[in-house]
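Handing you a structure now.
Missing here: one protein chain of the complex. Every other protein chain is in place.
== chain A ==
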């Protein structure tokens, strides 16, 4: 609606000609300026500008929906508002059915913790026939780190859904639905996601996975720079709108980095009032934070943190508008990730965002035997 043409809004002919003469063609052009600036630029009285802006605004405003009709829409069109099941019972119930359509979901964790395993399992579950709890669609898997392994996907399928995968030709069909892209640079990636928009609708794509977002940046820029955050600004809004437009889940992974020493997670007023506050307890062996900064963190709707703590892998629901902060221990088997317990422990405080990476390296097991 931002690109509504001013000429078609029904302004007085004289006024719309003045707008056109100054090359203000769309509602976006007009509303990116203050009324005062418009008045100066167009040399028209304030009153006329105000009434013109009001008309333009009315035309460019999004429609209003009551929350009730929103709910009814959701119930009616479950396929548009549904969830992609992760087949992890506890996690699915915490997230009201799985990874929701239409929003960004992020996986954060140290290398080797199982992010890609999680993604591959999701890809499998999205390509699965509806009768077996899948979405019966195609998957676009943007594999930046070259970690996707077809062999592993089929192995996971055989182990976790043997009844389907042993049908003849099924493995080929399932694997055939997963389309893997391997962009080599950020601009390459930018180009391909722009092209995706159409093909997603045309080709029944039900899931977009980006593994990982961080790797795209580290190739081009030195980490830590403020610039890199800004570079991603466009991608953040594009991916969000893509998810919403196509009503598919988008899953993105994010790496971790060590926290710089001069970074604090406090506001300036907190330092002033320190005496009354509990000191932040910081364990210095776990100085890990998500590689993409706070701007990115605001943009994702669901954040799942995968971490390792004293030899135990844990998946945590760190940010979600519907789930309380829960933590589930898990392990990786030949069938992919599986939870050790479906009852999550509720976490208190900001600890849900901490990322530990201690003592998991001995547990990495890509060859599929149960540890």
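Basically, contacts are C-beta pairs under 8 Å (C-beta built on N, C-alpha and C of every residue); 3 or more make two chains touch, one makes a residue touch a chain; residues count from 1.
The criterion applied here is as follows: contacts and distances are computed from a predicted model.
J.: Which listed name, "DNA repair protein RAD51 homolog 3", "Putative BolA protein", "LALA0S03e08152g1_1" or "Ribosomal RNA-processing protein 41", is the one UniProt assigns to the chain that has been left out?
T.: Options "DNA repair protein RAD51 homolog 3", "Putative BolA protein", "LALA0S03e08152g1_1" or "Ribosomal RNA-processing protein 41" narrow down to "DNA repair protein RAD51 homolog 3" for the missing chain.
J.: For the full complex, which residue in A:121, A:257 or A:303 touches the chain that was left out?
T.: Within the whole complex, the residue contacting the unshown chain is A:303.
J.: Who touches the missing chain here, A:206, A:257 or A:319?
T.: A:319
J.: I'm checking contacts with the chain that's been left out. Which of A:74, A:166 or A:197 qualifies?
T.: With A:74, A:166 or A:197 as choices, the missing chain is touched by A:74.
J.: Contact with the hidden chain only, please: which chain A residues?
T.: Those residues of chain A that touch the unshown chain are 1-2, 27-28, 31-37, 39, 45-47, 53-54, 56-68, 70-71, 74, 96, 102-103, 233-234, 236-237, 240-241, 243-244, 260, 262-271, 273, 276-278, 280-281, 293-295, 297-301, 303, 318-319, 321-322, 324-325, 348-353.
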